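Coming up: chain A.
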Amino acid sequence: MLKVAYFPGCSLSSTAKEYDVATRLVCEDLEIDLVEIPEWTCCGATTAHITSELTAAALPAKSLIWAEKHNMPITSPCSACFSRLKMAHLNMEKDPNLKKEVEEVTGETYNGKAEVLHLTRVMLEKYGLENIKAKIKKQLKGLKIACYYGCLMTRPAEVCENDRVENPMIMDNLVSALGAEPIKWYYKTECCGAAFSLTKTEIVRKLSGDILKEAKTCGADLVMVACPLCHSNLDARQPEISKLLKTDLNMPILYFTQVMGLALGYDYMDLMMNKHFIDPKPLLKSKGIL
Partner candidate 1 sequence: MDKELQELIKKLLTEKKAEWAIGYEKAYDEFSTRPAFIIDPADTARLIFNKYCINNLGLYLTKLKKNKLAVVCKGCDIATVFELIREKQFKRENVAIIGVACEGVLDKRTNKLLEKCENCQVKQPKGADFTLGNAKNSEKPKSYADVVEFEKKSSKEKLEFWNRQFEKCIRCYACRNVCPVCYCPDCFALRSMPEYLSKHVDADKNKLFHMIRMQHVFGRCTDCKACDTACPVNIPLSMLTKKLAKDAKELFNYESGADTDARPPLSTYDEGDSESDIM
Partner candidate 2 sequence: MARIGVFVCHCGTNIAGVVDVTRVAKYAETLPGVRISVDYKYMCSDPGQNTIIDAVKKYNLDRIVVAACSPRMHEGTFRKTIERAGLNPYLMEMANIREHVSWVHSDDKELATQKAMKVMEMAVAKVRRSEALSKMFASIEKRALVIGGGIAGIQAALDIAGAGYKVVLVEKEPSIGGRMAQLDKTFPTLDCSACILTPKMVAVSQDPNITLMTYAEVVEVCGYVGQFDVKIKQKAKSVNSKCIGCGVCVTKCPNRKSLSEFNEKLAPRKAIYTPFPQAVPNVPVIDRETCTFFKTGKCKICEKVCPTGAIEYTQQDEIIKEKFGAVVVATGFNIYDHSNYGEYGYGEIKDVISSLQFERLINSSGPTDGHVVRPSDHKEVKNVVFIQCVGSRDESKHRPYCSRVCCMYTAKQAMLLKDHYPETQSYVFYIDIRSAGKNYEEFVQKAQNDYGVVYLRGRVSKIYERGDKLIVKGADTLSGAQVEVEADMVVLANGLEPKANAKELAQLFHMSYDQYGFYNELHPKLAPVETAISGVFVAGCCISPKDIPDTVAQASATAAKVCALFSKEKLEVEPLIANVNQLTCSGCETCYNVCPYSAIEMEDKEVRRGDMRHVAKVLESVCKGCGACVGSCYCKAVDLKGFSDRQVMNQIETATTELSTND
Partner candidate 3 sequence: MSNEKKKDINVVGFLCNWCSYAGADMTGLGRNIYPSNIKIIRIPCTGRMDPMMIIEAFHNGADGVLVSGCHPGDCHYSEGNFYWRRRYPHLKSLMEHFGIDKRRFHASWVSASEGKKFAEVVKKVVADVKDWQENG
């Protein structure tokens, strides 16, 4: 059984509870053992690295050290947390001085051996696309999905590893495996406005608006994401964006584990889809998936 150190991150215990639930359900089904890191602290998110390089490395370091000690790959479903964990790992690798300072402030040593993977990679590469296919109960036929990767799981190029930076395919491959159709579009990795959600809302409206518009133009039924930050910008801000663009976008935004959950036979409430601002129920009903 595949054992993975699990770093849920702050959002997954609040604004993105449904993501956490869906992730745990799906992993249970796939027999991936998610071992939640006890006493994890916030990764520092989008804030630490613009305030202090050391904070940005020290906060994730504690979780990295735990994973290293327990000899497990470490994963987070949240792209922001994943990015911070990976960057902390890479920055310490590149800059021994930083590593020394991190070790001083945390009082623990890090050997640089933790393997940081985004949850999509755990599923597709560690677990295997073929194995996922074997577990599918319901083909998601007729669903046109725009896979939206955002910034944090693709950039900089080092975090992307096996995938391509400019036109990543990992989620698209997953979508095809689930029987749905990944649409061809070029806004996969455009920025949604990320951390400006609270402080510079007008930027979020524009950037997320562009993404939603492009998804609509390219014929997507729904947008699939792997990050609670992207989700809240695309979903919770969507009514405002619709008003701004003077169209009713009505574009459901689902987490990739929710989409997987559907294919694995879970229903609307299991996956807590009622939590979304844009209710996917009518769409899923019309496609005969619910």
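Keep this in mind: contacts are C-beta pairs under 8 Å (C-beta built on N, C-alpha and C of every residue); 3 or more make two chains touch, one makes a residue touch a chain; residues count from 1.
On the choice of candidates, all candidates are chains of the complex that A comes from, given by their letters.
Owing to the predicted nature of the structure, the values given are computational and were not obtained by experimental measurement.
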item: Chain A in this complex - touching candidate among 1, 2 or 3; value: 2
item: Candidate 2-facing residues of chain A, complex; value: 164-167, 186, 217
